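For chain A:
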Amino acid sequence: MTHALETRNLSKRFGSLVATNDVSLSVAKGARHALIGPNGAGKTTLINLLTGVLTPSSGQILLEGEDITATPAHHRVGRGLSRTFQINQLFADFTPLEALMLAIGEREGQGSMAWKPLSKNHAIIDEAASLLDRFRLTDALSTPTKLLPYGKQRLLEIALAIAARPRVLLLDEPAAGVPEEERHEVLGIVRALPADVTVVLIEHDMDLVFSFADRISVLVAGGLFKEGTVEEISHDPQVKAIYLGEDA
Partner candidate 1 sequence: MTAPVETQKLARDWISRSNRVRLWEIALWVIAVAAIFLLPSKLLILTEITILAIFALSLDLILGYAGIVSLGHTAFFGLGAYAAGILARDYVSEPVTGLIFAGFISGLFGFATSFLVLRGSDLTRLMTTFGVAMLLAEVANQAAWLTGGADGLSGIMLTPILGLFEFDLFGRNGYVYALVVLAVLTFIARRLVHSPYGLSLKALKLNPRRSAMIGISATRRIVAIYTLSAVYAGMAGALLAQTTSFVSPDVLAFHRSAEVLLVLVIGGTGYLYGGVVGAIIFTLLRDWLSVVTPQYWMFWIGLILIALVLIGRERLTRWPALLNRKATTRAATQLAEEPR
Partner candidate 2 sequence: MISRRVFIAGTAATTALAAVPAMAADVLKVGLILPMTGPFASTGRQVEAGVRAYMALNGDTVAGKKIEIVLRDDAGTADQTRRLAQELIVNDGAKMLMGFGLTPLALAVAPVITQAKVPAIITSATTSSIVKQSPFYARTSMAGPQSAVPVATWAVKNGLKRVVTLVSDYGPGIDIEKGFTDQFKKDGGQIVEAVRVPLQNPDFAPFLQRVRDSKPDAIFVFVPSGVGSLFMKQFVDRGLAEAGIKLIATGDVTDDDLLNAIGDPALGVITGHFYSASHDSPENKAFVARVKKAANIRPNFMSVGGFDAMALAYAALKKTNGDTDGTKLIEAMKGQSWVSPRGPITIDAATRDIIQDIYIREVKKVDGELYNVEFATFPKIKDPNAQ
């Protein structure tokens, strides 16, 4: 069986600093896979390697069995790999509606259509509208992103990734920085992601990790330290010592 996402001996060095050290990771199709580790363990670097923001120093990345190590970032999206960012990467001046229409339009390969007005594109508008509903952004439809409250921005961040209809979705700390009162909204969305989408989650919030994930990988100092089920990891004394103890 091919894995949804797989890395083979993946390494990334910045000068003498090894940010990712020989990581071989497999994520099964439809899995809810969490990636945890202390600060500076190289989680975000790994995500950046997977999505093509960074080029690995050595090793391979496979998406559904195909080697995408050299595929440019924007093509990986087309192949079904999508992500959110730890720090929001949004379009400050766009309204949520525009941002989602953009993402949907790109997925449909209409991004280079220069003559057809957006307003004539009813299919895209309608899909964007349904996403807005689903992400509880309807009220914010016409407000420029930079004026939205942080929780809404976070939702839009995820909505943009979903709009690409990914088969593999990488979530980089989706609940980070979201105020307590908006938190449940974000978590609700994350939990309600369709089952056929493979999800890789980076998260510090252990409640979320344990309630959401079915497998957990622990990264320490750029390398894969341990991998296992929620049960195994949550009871592993070493992990506790290194990670949980430190974080608690």
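Side notes on the structure shown:
Everything that follows uses one rule, which is that a residue touches a chain if its C-beta (ideal position, glycine included) is under 8 Å from a C-beta of that chain, and two chains touch if they have at least 3 such contacts; residues count from 1.
On the choice of candidates, all candidates are chains of the complex that A comes from, given by their letters.
Keep in mind the model is a prediction, meaning the values are calculated, not measured.
This complex pairs chain A in touch with one listed candidate out of 1 or 2: 1.
Of all residues in chain A, those touching candidate 1 in their complex are 51-53, 72-75, 77-78, 82-83, 85, 87-95, 97-99, 101-103, 105-107, 110-119, 121-122, 124-126, 128-134, 138, 141-148, 150, 153, 160-161, 163-164.
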